[in-house]
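Every protein chain but one is kept in place in this view of the complex.
The chains carry the letters A and B, assigned in the order they are written, with residues numbered from 1 in each.
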Amino acid sequence: MKFQILRFDPDVDQKPYFKEYDIALEPSDRMLLDALIRIKSIDDTLALRRSCREGVCGSDAMNINGKNGLACITKVSELKEPVVLKPLPGLPIIRDLIVDMTQFFQQYHSITPFVINNEPAPEKERLQSPQERLELDGLYECILCACCSTSCPSFWWNPDKFVGPAGLLAAYRFIADTRDHATNERLDNLEDPYRLFRCHTIMNCVDVCPKGLNPSLAIGKIKEMMLKRAV
Amino acid sequence: MVNKQPVGAHYGWKDWMIQRVTAVIMVAFSVLILGFFLVYGRVEFGDWKQLFQNQLVRILALLFFLSVYYHAWIGVRDVLMDYIKPLAVRLSLQVAVCLFLIVCSIWTVSILWGN
Partner (left out) sequence: MASASSLPVRKFDAVVVGAGGSGLRAALQLSSAGLKVAVLSKVFPTRSHTVAAQGGVGASLGNMGEDNWHWHMYDTVKGSDWLGDQDAIEFMCKAAPEAVIELEHFGMPFDRNDNGTIYQRPFGGHSQNFGEKPVQRSCCAADRTGHAMLHTLYQRNVFANTQFFVEWMALDLIRDAAGDVVGVTALEMETGDVMIFHAKATLFATGGAGRIYASSTNAFINTGDGLGMAARAGIPLEDMEFWQFHPTGVAGAGVLITEGVRGEGGILLNRDGERFMERYAPTMKDLASRDVVSRAMATEIKEGRGAGPNRDYILLKLDHLGPDVINKRLPGIREIALKFGNVDCTKEPIPVVPTCHYQMGGIPTNYLAEVVVPKDGNPSVIVPGFYAAGECGCASIHGANRLGTNSLTDLLVMGKSAGDSMIKFIRENNTHKPLPADAGAISLARIAALDATTGGESVHAVGDAMRQTMQAHCGVFRFPDMLEEGVTKIKEVAERAKQLEIKDKSKVFNTARIEALELQNLIEVAVATMVSAEARKETRGAHDRADFHNRPGYVNGRDDQNWLKHTLWYKDGNKLDYKPVNLTPLTVESFAPKARTY
């Protein structure tokens, strides 16, 4: 199978370049990550992040044939050759397929990603009805792989100011949680021309999310909350 | 590196809403005018002038143009925010756009209600 992989090692390379690989896959190499590990067994200089190899840790996000996705849950049989692999777009490349995700995590951290509840904790669990808990479905499952934010033109342009789809999904995860008492502060934090409103509903995030989540919907719901608060 | 990013300008939601509301006004007025053209077929200068003798039409037209200007202001401001990084230059350009749109607004009133 043929691959074109963007390579860049700042230690030796002036600028990134594509390297071609033509390797024979084994029948057990079902996912793209299996293929990449086979390539790495031949050329150990290829650098990439990977861990759980089942799509829950979010390490091996990359740009696969022009679309962001997780290598470990992308079937090689469904890929057009040559498979063109690039690091996630919009973030600085550290090396090969590894990008510097500092800005992505800064945005995640900027939304105070923890439940805020200043009431004294009860002896037992805080009660939450199944319906209230249902509100968190589609929000808490985010694996922070950054496929969405790095496919978003608004994030490419303002990664320092626009929270991005992943961060906004997380923001709504806490707004939607009945146990969180900081809805107003959270809305205030996003009431800004950049942080929330740079979302122009392009929906690339929804298109690429490997977990099938819908950040656009969450963003819409944040706006709805703002409307509710204002009128 | 420390990157202190001030946030919370507190006008995001209002602008976002206004952009939607002005868009609706613009579409509604355009439909009205289009309807006028469809109903009347060939419209002469006289018909056009007569239409704008109607005070309600004038007010609606004013609303339409003000919507265009406000809508444009938010859009252009966002573009300036994205592309013009030095604060002084950005602010000057924003003031210029603002002044231009205010002049346009006054001009619009004078056209609609002038003779």
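Keep in mind that, in the parts below, a contact is a pair of C-beta atoms (placed from the backbone, for glycine too) under 8 Å apart; a residue touches a chain by one contact, two chains touch by 3 or more.
Computed from a prediction, not measured in an experiment: that's the story for all the values here.
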| item | value |
| --- | --- |
| Chains still shown that are in contact with the chain withheld from the display | A |
| Sole residue of A:55, A:159 or A:193 that reaches the chain not shown, by the stated touch rule | A:55 |
| Which of A:35, A:62, A:83 or A:144 contacts the chain that the document leaves out | A:144 |
| Absent-chain interface as seen on chain A, which is shown | 9-12, 28, 30, 40-41, 43-59, 73, 75, 94-96, 98, 101, 105, 109, 113-115, 117, 121, 123-130, 132-133, 136, 140-141, 143-144, 174, 177, 179-180 |
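One rule holds in what follows: only the chains that are shown with their structure count from here on.
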| item | value |
| --- | --- |
| Distance between chain centroids, defined by C-alpha means - chain A, chain B (Å) | 37 |
| Chain B partner contacts - residues on chain A that touch it in the complex | 106, 110, 157-158, 160-161, 188-197, 223, 226-227, 230 |
| Sites on chain B touched by chain A in the complex | 3, 5, 7-17, 78, 81-82 |
